[in-house]
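First the structure, in the form of structure tokens, and then the observations on it.
Below is a slice of the complex: some chains, not all, each in place.
Chains here go by letter, A and B, matching the order in which they are written, and residues are numbered from 1 within each.
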């Protein structure tokens, strides 16, 4: 027996794994950050039960990384972004987010309603 | 309030999204299928709360694809594999699998215990 809230949380997890591993490694700079944020959000919103996705690439974190570098771009990874997502499965609303915690990108459920 | 079974299902979803979108697109042939299966399983087993992963690349489906082609490899996608996974989060065991259903790779929860 699997409940609707459990399935809703499973669906939320799929979207997070997809977003992260589809786009991690993408060449990114402050100049290209806005188009990448939008493409990531719109790509994941295609997936079933996905109500909304918001991706925020952290210009300050990119700038800090590039200041100590001879390159003018880097590879997208968890410490350069924050993500919020809402899933709706059979009327169950799951809100999730990803942000850095103790140096790691932590994906977590904010609420199940 | 998020329950342990809900979090366990979220974690299971993350692993599935990761596995699929990290490896989809990989050049694959019957000759390289065994090493890819193993690498996919061992990579995902690194992730937190992931007890076991089994990836089965379907040689018959690969052969059928390549029979109608001038190439001797293709790109990995859902119709060429079946996956089973067990997640253990705070004592909650979630079993999941992915297989084709109506022409789509369907990721689903088999049981939550």
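One rule holds in what follows: a residue touches a chain if its C-beta (ideal position, glycine included) is under 8 Å from a C-beta of that chain, and two chains touch if they have at least 3 such contacts.
Keep in mind the model is a prediction, meaning the values are calculated, not measured.
*Asks:* With 2 chains shown in place, count up the copies in the whole assembly for me.
*Replies:* Shown in place are 2; the entire complex has 4 copies.
Criterion: only the chains that are shown with their structure count from here on.
*Asks:* Mind checking the centre-to-centre distance between chain A and chain B? Centres are C-alpha means, answer in whole Å.
*Replies:* That pair's centroid distance is 21 Å.
*Asks:* Could you please specify the touching residues of chain A with respect to chain B in the complex?
*Replies:* 1-3, 5-7, 9-22, 96, 107, 109, 111-112
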